[in-house]
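For this view, one protein chain was removed and the others were kept in their places.
Labels run A, B and C following the written order; every chain starts at residue 1.
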Amino acid sequence: MGDPRIVTVRPEAGSYAWTFGGAAPVARVRPGDVLDVFTEDCFAGRVRSAKDLVSQVCEFPYLNPQTGPFHVEGAEPGDTLAVHFVSIEPARDWAASTTVPLFGALTSTHTTATLQPPLPEVVWMWELDRERRTCAFTTRDGGMRLELPMDPMHGTVGVAPANLEVRSALVPDAHGGNMDTPEMRVGTTCYLGVNVEGALLSLGDGHARQGEGETCGVAVECAMNTVVVVELLKGVATPWPRLESDTHIISTGSARPLEDAFRIAQLDMVRWLQRDYGLEELDAYQFLTQAGEAPLANVCDTNYTAVAKIRKDWLPPGTPHRGLHRQLRDAAAAFAR
Amino acid sequence: MGDPRIVTVRPEAGSYAWTFGGAAPVARVRPGDVLDVFTEDCFAGRVRSAKDLVSQVCEFPYLNPQTGPFHVEGAEPGDTLAVHFVSIEPARDWAASTTVPLFGALTSTHTTATLQPPLPEVVWMWELDRERRTCAFTTRDGGMRLELPMDPMHGTVGVAPANLEVRSALVPDAHGGNMDTPEMRVGTTCYLGVNVEGALLSLGDGHARQGEGETCGVAVECAMNTVVVVELLKGVATPWPRLESDTHIISTGSARPLEDAFRIAQLDMVRWLQRDYGLEELDAYQFLTQAGEAPLANVCDTNYTAVAKIRKDWLPPGTPHRGLHRQLRDAAAAFAR
Amino acid sequence: MGDPRIVTVRPEAGSYAWTFGGAAPVARVRPGDVLDVFTEDCFAGRVRSAKDLVSQVCEFPYLNPQTGPFHVEGAEPGDTLAVHFVSIEPARDWAASTTVPLFGALTSTHTTATLQPPLPEVVWMWELDRERRTCAFTTRDGGMRLELPMDPMHGTVGVAPANLEVRSALVPDAHGGNMDTPEMRVGTTCYLGVNVEGALLSLGDGHARQGEGETCGVAVECAMNTVVVVELLKGVATPWPRLESDTHIISTGSARPLEDAFRIAQLDMVRWLQRDYGLEELDAYQFLTQAGEAPLANVCDTNYTAVAKIRKDWLPPGTPHRGLHRQLRDAAAAFAR
Partner (left out) sequence: MGDPRIVTVRPEAGSYAWTFGGAAPVARVRPGDVLDVFTEDCFAGRVRSAKDLVSQVCEFPYLNPQTGPFHVEGAEPGDTLAVHFVSIEPARDWAASTTVPLFGALTSTHTTATLQPPLPEVVWMWELDRERRTCAFTTRDGGMRLELPMDPMHGTVGVAPANLEVRSALVPDAHGGNMDTPEMRVGTTCYLGVNVEGALLSLGDGHARQGEGETCGVAVECAMNTVVVVELLKGVATPWPRLESDTHIISTGSARPLEDAFRIAQLDMVRWLQRDYGLEELDAYQFLTQAGEAPLANVCDTNYTAVAKIRKDWLPPGTPHRGLHRQLRDAAAAFAR
């Protein structure tokens, strides 16, 4: 096996995708290829100061631009696409977060509809220190500077959906999309079920960091330079997105109400324990009940996203997804040298 | 004003739409035109006997075929399309209902995910007596015949969605779609906000009748011969589908959890009372609280649909939607002569 | 059989119950007894003008006073108490409705918690015309008078709960309580499962009328003079409150999210169709799906309440609850003469 092919994409202003499905591929790639891409922030780069209110500077529905889609050769419905994150690096030394009227967990919204007026629209500009790996903002009255570790991730990774649908890049669902889980960080492999020929992978929505639940609806949003390796598992179905790191196996579910997102992720984990670790259904249910972690991803998007995690060192022997994560990890290490 | 133009569409097998948005128009119509259409049942006509299980005879995602879409000349985003139902007549003397595995309100589903096996898959064939206006089925053991009044309606009426999306015909949302409300019967005008040029109206999913909530997920499904008049309200926005009959004004909301569908419909009714009946916001809230009816539409689809209704004879003076319903009612009467 | 015994209760200020369970009986009654009672309004009579804001004049948790509890002789866990409403008459010529901060369907609440400030607190005084059977309020700016038919009902009817619990009179659950359904009107029989010896029936929360869903959280609240007949069905369990009128059988469910309230009521109706009408489970599911009405009761209380109804003239032959409703109807007619 020779060196992997590197596909570099730095989209121009007019060439982002705003949906999963329904957009023409920007490139054709082969399993094993490395994608070296730039992703714009969720505001399409238009929020650059505390004065840039989303409702004024952004143009709906042109939010959450995606880099892609990439047509993956050989990918067919019933297969699984694997996307391994080799690096995710903020492309600028600043990021932005905001409140958006009638969006977020601690406000009424267009669907949790009330007669109350929206919360004030506020922008927080964050400084990113890429050397020290920190991000910080100053409170609105200037009185306090709050600093947190940088922990870069992608809020949005997905493929074209099933059922002939085209979904906004703001939506998380079975095709992935805007799941907004902090688990989507460097060193992680994301598994996505393929629904259409070529899979049509896109990614975007970089976050310098994000809390679990993404409470106000907006993370520390920034443009990213990101490298991923793409692989294909032929004949393996993945009904809901899964992630795998060196330390954990991770199922996701996206739905409303939030308990349904939880149920999807938990049931998927039971099925994973059955398939790759040989546990019988009810034993898997018992093991998950006592061993599982259940951090929330987002409680603000069109669907809410829940995560089910188990530490690998607590699992019985097994080889998830035919050992693909380890292979990709090794390939990434070789590539990094 | 001359006679309305009548546009007749009897789709061939390959020419139904399976989505809202994303399908090419089958015809261009003008405001005021009459559409005389055939709609196939939600099973694409494949369930014809008690042996025809949906999981065996239907081909996913080719469910809930829509007749259309119709490009309405002059329709632009921000306008409202009005669809007045002149007649809805079963096209056959039978209809079908079924359970579908992991679909319906009294079963776990793909999102309300549990470890329990699905309910048995059963088909009930209904006899339609179009003279007596009844429909009836015989219990599975043959011991009882249950007869109900026929009350024909369309489960699915909608336009292309906003946000660049394409949605399955099984989904109800702000664009209308699979709302499954028994209110969508003859004599009713349905108002839909236009999201794309030409609106792209489709309809289908005829029901000989349906209970409120559509509990098992499937109504008395039948092919229909349906006549509607299409009109356009320029410059009037309609965020969520509204209906109007001679006796009621009706708001709808589609979301999960069900209380959000309720909230959307109720808030929409408050706004309607403000705009067309001159009530101040909190007075409208009070009036709706005491005067409103809140029958459920469906509690089984991708989104649940709730309805808010008020009797017209309880309302203060006002002219909803510029009096369009009355005009369409009169036009339909003239046309029927 | 002789004349029924009439038990008259006009509570003094300090002798209302504020809970279901946990209160000492005010009287012992026998099956067949007639209760002729006064019930105070939900504000304990303290809201008497537009200036009487709930947050100022009411003393939490002393809201929703109940007349009772009544110890019903012979009632044991596993039995069913039947309460037939002979008359419900407003005791005053006025009633009140209000907004209450962080309470209602179109506002955030203490559990649907947001950062938004509450809606303004407003009182609407309603005039009751007991001759013309109407109720009316004037809009806040005095510009409009809105009149609706009177349709008196009790928002709260219940027994002591199971599981050793004592619940606030503001809560609806399996023991009944604050269900806030407009179906609880004259001519209706309410069936409640008995959880403790003596059942401990209470009632209150009279409404001159109420819309379905009780959107703002507060109906047209008034004191009532009410007459009910109490009966007992020995050895018949009733897991969730049921109602029966001359025209309908009616199941209820109270839970959150709202779809669970719907599920409970619908499943209860399936079981009712099985037990009293001889339908097999899946046939009952099918019949309910096509024949059922599903008006909401409340979408504002601690639990939301949904209703499942079927018209009696559509049902197969059957005798619900051993024919008790008809007996009570006849007894009430005899008593009224």
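The rule is short, and it goes like this: a contact is a pair of C-beta atoms (placed from the backbone, for glycine too) under 8 Å apart; a residue touches a chain by one contact, two chains touch by 3 or more.
Owing to the predicted nature of the structure, the values given are computational and were not obtained by experimental measurement.
Which chains here would be touched by the one that got left out?
Hidden chain contacts in the full assembly come out as A, B, C.
Among the options A:Phe70, A:Trp124, A:Tyr191 or A:Trp272, which residue touches the chain absent from this view?
A:Trp124
Hey, which of C:Pro4, C:Gly22, C:Pro101 or C:Gly278 is the one touching the hidden chain?
Of the candidates C:Pro4, C:Gly22, C:Pro101 or C:Gly278, C:Gly22 is in touch with the missing chain.
Decide which residue listed in A:Val34, A:Val72, A:Cys190 or A:Val270 touches the omitted chain of the complex.
Missing-chain contact among the listed residues: A:Val270.
Just checking the interface: what residues of chain C touch the absent partner chain?
That gives, for chain C, the contact residues 18-19, 21-22, 60-61, 110-115, 162-168, 170, 253, 255-257, 260, 263-264, 266-267, 270, 281-282, 285.
Tell me, which residues in chain B touch the chain that this view leaves out?
Residues of chain B in contact with the hidden chain: 106-108, 112-119, 257.
Need a quick check: the contact residues on chain A for the chain that isn't drawn.
97, 99, 105-106, 119-120, 122, 124, 135, 137, 139-141, 144, 146, 148, 209-220, 256-259, 262-263, 266-267, 270, 278-280, 282-283, 285-296, 299, 304, 306, 308, 314, 316
Basically, only the chains that are shown with their structure count from here on.
As a quick test, compute the distance in whole Å between the mean CA positions of chain B and chain C.
Each chain's C-alpha centroid was found; their separation is 33 Å.
Can you give the whole-Å distance between the Cα centres of chain A and chain B?
So the centre of chain A lies 35 Å away from the centre of chain B.
Could you work out how far the Cα centre of chain A sits from that of chain C, in whole Å?
Computed from C-alpha means, the inter-chain centre distance equals 48 Å.
Among all residues of chain B, which ones touch two or more of the remaining chains?
256-257, 263, 266-267, 270, 282, 285
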